[in-house]
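Of the protein chains in this complex, all but one are displayed in their positions.
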Amino acid sequence: MTGYILRRMFSTIAVMAMVGIFVFLILRLAPGDPAAMIAGKSATAEMIAGIREKLGLNDPVPVQFIRWVWDMLGGDFGTSIFTGRPVLKLISQRLEPTLSLSILTMMLSVTVGVSFGILAAWRTGGLVDRLLAAFSALGYSVPVFVIGYFLIYLFAIRMHWLPVQGYVPINGGLWPWFVHLILPTVALSVGYIAFIARVTRASILEVLSEDYMRTAAAKGASSYAMLFHHALKNAGVPILTVIGISFAYMIGGVVLTETVFNLPGIGRLVVDAINNRDYPIIQSVLILTSGLYVLINLTVDLAYTLIDPRIRY
Amino acid sequence: MGRLQLSDLPRLARRHPLVLVGGGLLALLIILAVAAPLYAGDPVNMDPFKRLQPSSPEMWFGTDNLGRDVFARTIFGARISLMVGLLSAACAALAGLLIGVIAGFSRGFDNIIMRVMDGLMSLPTILLAIALISLTGPGIGILIVAIAIPETPAVARLVRSVVLSVRERPYVEAALCGGARLPKVLWRHILPSTIPPLMVQAATVCASAILTEAGLSFLGVGVPPEIPSWGNMIASSRLYLAIAPLTIFAPGICLAVTVLAVNLLGDGLRDMFDPRSKRRR
Partner (left out) sequence: MTITRRSLIKAGMAAGTALSMPSILRAQTSSDDARTVRMVMADLTVYDPLLSTADITSMHGITIYDTLFALDSKLMPQPQMVANWKVSEDKKTYTFELRDGLGFHDGTPVTAADCVASLRRWGQAKAGGKLMMARAKDISKKDDKTFTIALKEPLAILVDTLAEGGLPIMREKDADRPATEQVTSNIGSGPFKFNEALAKPGASFTYDRNENYVPRKEAPDGFAGGKVVKVDRAVWQVISDQQTALAALQAGETDFVWSPPADLYPVIDSDPNLELHVLSKQGTTNCLRMNFLQPPFDNVKARQAMLHLIDQEAFLRVMYPDPRFTQTVTSIFGNSPLYSNDENTGWYKKGGDPERAKQLFQEAGYAGEKLLIFQTTDWPEASNASQLLADTLRKIGVNAELAPMSFGEFTTRRQNKGPVENGGWNIFISDYAGSNPMSTPFLLANGEQAWWGWPKNDEYEALRAKWVDVDTLEARQALARKMQGIWWDFVGGVLLGRVVLPTAHRKALTGLLEVVSGGTEFPMWNMQKASA
């Protein structure tokens, strides 16, 4: 077990190093000049050249890379080229909305998705099953921003039930925080509910078709007991995997939802930074999200052993 | 499960209505898209004084914010969306196949290759695509590459796992021991086993590629605005939801229907190749 964790840690470092080089190279090869972006559209060449020199952008790329890695190892993720603020502070300011949305979406998707999946598996071919099939086909096929605008139009503009946009920090009151997140959460959840429900259904049916389940049925176990005692427990591994992967992907994938509902989250931060060529922000966020992804994967793998004692590393 | 014969396909399709519905819908969309110049009208001609017109006998879906024919753009948009979807899927499938087979066969490279794949997988798809597109600026070629790259690791993993399981099979081991050359074994025994899961995976990649294209265009970094694609049509019309709803709904519905067709086809193929999964879907 310890050996396994150590091995995983090493491969994690390898992965992160690769991501670092890759991200750094992409950014430096991309045309675009933060100095010109700072100076604005009416700026003259002379102004831009002065700013570029001051920012250290005229140094050779390897020098810039080594400086970046060295600073990062010391916990310094640099400062934004534009605002001059520490990148870590900018990221932490943006972390709350993204995490709030992701966690609420995960809670909703898992609750609804898993129960939906269980119900559908329980009565295969029944009404719930057919509804799930239709819902998941749609949930997969309609882009999240179309769902978002539809929800805004219906619940915010037409019915005035919910706020149109924006984010209230959780220390600004639990209720306003929650109310502002309802629509984004629902919009983002549709796809994940479809996904999780399908995987749940499939995993349960897979388990139900195993020999030992047939044995249990032959021995007279009730369908309720079979479903919840045996099937769900054994279907736990794939469901957990999917939840882990979904969560990891969500951190980077919320940018569309954040755009529609104007949530000042991580996704918007990176997209703006890419447009502005604010290198330190892009590099740091990509490194951190990919680190988070690797970490979540590791956690999920380790959690397997708790759920399914047969798995040993 | 026996080897799949080409002549079995129609019979299988009959038993698998999803393949028929999804595949038929997709085929229809492709035909409509390819034949667009014959009937759809001019998708790029602008008339600044006829902006956001409602639908009329000449312009079935009205005009967009630059006075262009929304019907023509929707039909021509199918070409771009389908092309981006299919080509991204093809690129990801080919690259994934190649990488997966190499990883599955060479113990030496396996570790390195899969770490690189892990690295790619750990970067959020949309953000990675935006960063890649910033290398050259918007364009269809770079878009396809930028969508295919983040999708490749999943394919490679799948192929690798198939290769790993197949190469342990007795008939493969027998063939290798019997002195058959590796390329021949690959071609005869291993590639065919990877095709069914690869096709299913390709369908998934295709659907997600079409959605990613729409998402990237929605963020303003996808297909160049001049070229009609459903993604950027929705993006450039999102202000006009109330004034000219068709500018959003026409491409929006087409987008959903196309992705639906691809998804249904993918589900159908999965049932077909792996009958055990039919009940599971």
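As written, the chains take the letters A and B, and residue 1 is the first residue of each chain.
By our rule, contacts are C-beta pairs under 8 Å (C-beta built on N, C-alpha and C of every residue); 3 or more make two chains touch, one makes a residue touch a chain.
Everything quoted here is computed from the prediction, not taken from an experiment.
Of the listed residues A:Pro176, A:Pro238 or A:Gly291, the one in contact with the hidden chain in the full complex is A:Pro176.
Residue-wise, the contact with the chain that is not shown comes from A:Val260, picked out of A:Val128, A:Met213, A:Val242 or A:Val260. For the chain left out of this panel, the touching residue among A:Val15, A:Ala194 or A:Leu269 is A:Leu269. The chain not displayed touches chain A at residues 30-34, 36-45, 47-48, 50-51, 53-54, 80, 82-85, 90, 93-94, 149, 152, 156-157, 159-167, 173, 175-176, 179, 259-262, 264, 268-269, 272, 275-277.
Panel shows chain B; residues 44-46, 48-49, 51-52, 65-67, 134, 137-139, 220-221, 224-226, 236, 238-243 of it touch the chain omitted from the view.
Here is the rule we go by: only the chains that are shown with their structure count from here on.
Those residues of chain B whose C-beta lies close enough to touch chain A in the complex are 115-116, 118-119, 121-128, 130-132, 134-135, 137, 207, 211, 214-215, 218-219, 234, 238, 241, 248, 252, 255-257, 259-260, 263-264, 276-277, 279-281.
Only residues 11, 14-16, 18-19, 22-23, 26-27, 29-32, 124, 133, 137-138, 140-146, 149, 153, 198, 201-202, 205-206, 209, 248-249, 251-253, 255-256, 259, 267, 270-271, 274, 282, 285-286, 289-291, 293-294 of chain A touch chain B when the two sit together in their complex.
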